[in-house]
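Below you will find the structure I want to go over with you.
Note that this complex is displayed minus one protein chain, with the remaining chains in position.
Showing subunit A:
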């Protein structure tokens, strides 16, 4: 644009891309949408399913940001505001996935009903009585160790 008739008073506003870039980006986005639907039909673990879906969506979002939103022409300070929420969100969701993948005791917690907890509690009280000392002494004994 500007090199011909707009350099005079206010410089250039944005870079002009060849229209083929927009059509190419659109084609890639449609292809990736079809790929998303296709790969979702495969049997995988729920975690892998989510990682693949999020992975393809991230590629699509990158295409939109770089070509449709002219991200490729943006300055470093703009990219700071693009990366900041992505890094924060990746930290949040990443911690969520690591927590999900690494959590060990959910099974125990779900199988341990309130009733079982009550029985365990009752047992320990009975044990305390069996050993002869009264309840108060047993507690005192615990706290000393």
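Just so it is clear, a residue touches a chain if its C-beta (ideal position, glycine included) is under 8 Å from a C-beta of that chain, and two chains touch if they have at least 3 such contacts; residues count from 1.
Just so we're on the same page, contacts and distances are computed from a predicted model.
K.L.:
For the chain that is missing from this picture, which UniProt protein name fits: "Multisubunit sodium/proton antiporter MrpB subunit", "ABC transporter ATP-binding protein", "Cytochrome c oxidase subunit 3 family protein" or "Glycine betaine/proline transport system permease protein"?
P.N.:
The chain we cannot see is, by its UniProt record, "Cytochrome c oxidase subunit 3 family protein".
K.L.:
From the listed residues A:48, A:96 or A:125, report the one that touches the chain absent from this view.
P.N.:
Spelled out, the listed residue whose C-beta touches the missing chain is A:96.
K.L.:
Quickly run down the residues of subunit A that touch the omitted chain.
P.N.:
Counting over the whole complex, subunit A touches the hidden chain at residues 1, 9-14, 16-17, 19, 22-23, 25-26, 29-30, 33, 36-37, 40-43, 46, 49-50, 53-54, 56-57, 60-61, 64-65, 67-70, 74, 77-78, 81-82, 84-86, 88-89, 92-93, 96-97, 100.
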